[in-house]
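The structure follows.
Missing here is one protein chain; the remaining ones are kept as they sit in the complex.
Right after this comes chain A.
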């Protein structure tokens, strides 16, 4: 209940740093809504304008002048938020270009993820997840958003099923006729071999 209430009221005070028109700062947030609400009230005066997602979000802090010590990570899945604004030292994400390490002060990046292992390093402990695919946004204010379609902790994976799946998809690829089937089989092979290497390596 409280979480929902605080989502409705964006009440963070904004530092007078250079404006990041991007990070839903308070001044920027109402202006987008303002043009929309004005246009709406002109055309449809009888109804209240609908709300937009901006009014439900907490604004992000602007880029600090010095590199912060911790990286704030949001790791979300369609079914749950695994990590929500958790402060960590480093995360290693499986981007399409390879394993990418993200430290506080990383340059702002948008990267697509391929099936692989995501590890979160906090002090001495490390949590590993296998992610199927998704995106990672690294913002200049040391916020990292990782959005994945599926993620499981590595200890939940079964080696035998992985091997079986790999064999199955390899045989499907060899017997595939249409491009679509080939693509599907290839995807299956990619995921299973990534699973395999995650479990062994």
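The criterion applied here is as follows: a residue touches a chain if its C-beta (ideal position, glycine included) is under 8 Å from a C-beta of that chain, and two chains touch if they have at least 3 such contacts; residues count from 1.
The working rule: contacts and distances are computed from a predicted model.
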item	value
Name per UniProt, for the chain absent here [options: "F-ATPase gamma subunit", "Kynurenine--oxoglutarate transaminase 1", "Cytochrome c oxidase subunit 6C" or "Pleiotropic regulator 1 isoform X2"]	"F-ATPase gamma subunit"
Selected residue (touches chain absent from view) among A:97, A:124 or A:175	A:97
Selected from A:87, A:122 or A:145 as touching the chain missing from the view	A:145
Chain not shown: contacting residue from A:80, A:126, A:152 or A:167	A:80
Contacts of chain A with the absent chain, listed as residue ranges	4, 7-8, 20-24, 28, 32-33, 35-36, 39-40, 43-44, 47, 50-54, 56-57, 60, 74, 76-81, 84, 95-97, 100, 107-112, 134-135, 137, 139-140, 143, 145, 147, 149
